[in-house]
Each structure stands twice: as C-alpha cells, then as structure tokens.
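Only one protein chain is missing; all other protein chains are in place.
Up next, chain A:
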Amino acid sequence: MHKLWASTYKEFLLLSRDIGGLAILFVMPLVLVITITLIQDSTFRSINDNKIPILWVDYDKGEVSKNIYDGLAESQSFNIIDKESGSEAKELVFKGKYQLAIVIPANLSSELEKKVNLNVEGLLSKFGLEEETPPSQKSDLERKEVILYFDPATQMAFKNSIKNGIDKMIFKIETQTIYKAFQSQITDDEAEAIFDTESFITFKEITPSIGENEIIPNSVQHNVPAWTLFAIFFIIVPLSINMVKEKSQGTFVRLRTNPVSYLTVLGGKTAIYLAVCLIQFGLMLGIGVYLFPILGLPSLEVSGKIPQLFLVAIFAGLAAIGLGLLLGTIARTQEQSAPFGATFVVILAALGGVWVPVFIMPKFMQTLSNLSPMNWGLNAFYDVFLRDVGLMDLVPELTLLFLFFITTTAISIVYNERKNAV
C-alpha cells in the first residue's frame, strides 16, 4: 500500500511541476466546451438571432410566391434579400456569397390555380356535376419548378431541411387551392365555410419531466456531456507521454529492477489521472451552471443529478485511463504516442456519436459505434441529463466502461510482463 501511495504522490508531483501541461489539461477542455456550445447553440434554439441571408427571386408575383415568402419570413431563420434576376442570384450563390437562392417561376400562382380548377372540374364532371373538360386544355399546362441554388459548400443537413420546408409549404398551398376550387364550384358565396382547411392532424412533442418540470434538451445539455467526455478521453495523450518519458529518462528501467509490480506503478498513475478527470469534469459542470448563463447560453441543469454525473465521470475516466496506460505501455516514443493518442480519441469520439448522432450513421458504423467507450459514456451522460434515469439504469453502461478499463489495464500488464520477462 505504501508503494502505491508513494507512486501516487510521485505522479502528483510530476504533474504539479508541469504548469504548462496542467494549464492545457484544465483550460483547453473548458475552451473547447465553451466554443462548441456557443457555435451549436443556434441549432437548438427555436428563435434564431443569427438569421441566414438568402436570395429571393420572384417571377410569379402571385399568391403562391407570397405564401412561400411569408412562410420563410415567419420561420425567423432567414434574412430574405430580394433580387430581380435568377442568373444574378445563381452567380452570387455559386460564388459562396450566399448559401441559398430561391427562384419562383413566372405564372406559378395562376397556372397552379388553372391546373387545380381543371382537375376539380374534371372530377366533378365524372360525377355528372359538370361538363367534361376538353382534353386539349390539360396538355397546355407545363410543370412548374421552384429552383433552389445552394452554395456547394452547404451541408447536406441544411439543404435537406430547406428542401423539406419549401416542399411542405407548396403542398399546403396546393391543398388550399384545391379546397378553394371545390368551394367555388359548389357555391358562389365565398364566405360560406364548406371546408375546414386547417390541418386535421397535428403533432405534439412530449418530453421527459422531473416532477412538474419538463426536461427540454438544449445545446448545453447536449454539448457539456459530449465534449466533457471528449476532454476526459484526451487524458490518454498526457498519460501516455508521461509513461513514454519514463522510458526515455531511464526511470522505467530502474523501476523494473525494483521490487515493485507494474500494477502498483499503473495504480499510482490511475489515481492521479482519475483525479484530473474529475477536476476537469467539476470545472465543466461549473462552467455550464455559472458561466454559460452569463454568456447568454442556457444554464446546465444539474440539480439532483450530481452523484450520478460524477459516477459516470469516474467510470468514463477509468476507461480513458485504461486506454492511456495501454498506449503508454506499447509506445516507445512520444512521436508514436501523442499523434496516435490524439487521432484515436477523435476516431472514438466520431464513432461514439459526439459529432454526428449514431442513429444517422450507416448500419456498419452503428455497429462499430457500440464498441466505442465514448458511446457508452455519452449514453450514460444523456441518461442522466436528458432521460432522468435511475442509478440502476446506468449499470449496463458503467459496467461496460469498467470492463474496458480492466481489459486495457490487464493487456498493459501482460504486454509488459511478456516484453520484459527474464
């Protein structure tokens, strides 16, 4: 026990003497979480202060274009800039000056009305209520295209949400026009309400709640766990460097001649780096609770969750440390451990769903994602932050994280024993 204590104290001294390293360990994760949360906050807000400028070319000047325009304006996501020419708008977008241009074709409103009227008349005539529509009139109508120009650098998710939004608006306008056409055929009194044109089916989002308080996910509750986990796993870089340094300084060779087990050596490192992880985590929570509201971000809601959160942080920290110990055991130089460690954490984060949600990944990547300890940690954090689960519900993820720590540490010990067997 005394040897473990001495190893832990030595690690504490080594870390505390490296002021620059300590600053990086504690400050950089904070900078990371603040930056990412500020950037991503807008995507979680219903009212966006930073409107996206888009170009609007209206050759129609009719009711349909007016409805689309109003729909876009109502969304409060866009700053709509009118342009006279489609080619000018196209050029500006393709040069990257704007992300999107919408060109409404000429006569869209009148021809849509004409088409709907024809269809309605045709339908009514089938029921014997109207004269048959002359076939020549049907062929006169050409399909109309609302043209969207996107900056080639625009992300696919943004493109799809715009396309879906406009598609929905056009569909709604078409439906209303059909109702109007029927109304005009059936009655001459425009004020008479024959059809209820309001949507019959609506949807309501039900979110989990604690007591009477609804848990509404916001950027902070998504970002703090994700990027805290990312920072926790980044501990593998300084930890592996610490171990490689011991090899290059010759102290590791000296320790091999001492009557001390490799497990004790690793135990000292585990204790100190776990403490670092927990301090990091505490700072992250502090930032989320106290600093984010000052920066205009939502506050991190942690009341009643602190013990569960620290429990997850302990197990996530252990998993990260296990990986660091393994890397430090195998790597021979800092040139091997540092770039590999950093890149590997980024890969684990990507697989774990830190950047892109796992459910939108391809099937194969979703399967791989199940192997990422960051995925287990992230799920456990989301369970606590967003799903309000009990302690027992965390057991599967915590078990996986602990098994990962045990496995990586055991491999480190076996590798070291085999490599240095006499």
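Note that a residue touches a chain if its C-beta (ideal position, glycine included) is under 8 Å from a C-beta of that chain, and two chains touch if they have at least 3 such contacts; residues count from 1.
Please note the rule applied: contacts and distances are computed from a predicted model.
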{"item": "Name per UniProt, for the chain absent here [options: \"Isoquinoline 1-oxidoreductase subunit alpha\", \"Cytochrome c oxidase subunit 1\", \"ABC-2 type transport system ATP-binding protein\" or \"Aldehyde dehydrogenase (NAD+)\"]", "value": "\"ABC-2 type transport system ATP-binding protein\""}
{"item": "Which residue of A:163, A:256 or A:387 touches the chain not shown here", "value": "A:256"}
{"item": "Residues from chain A at the interface with the omitted partner, ascending", "value": "2-3, 5-7, 9-10, 13-14, 17-18, 249-251, 253-260, 420-422"}
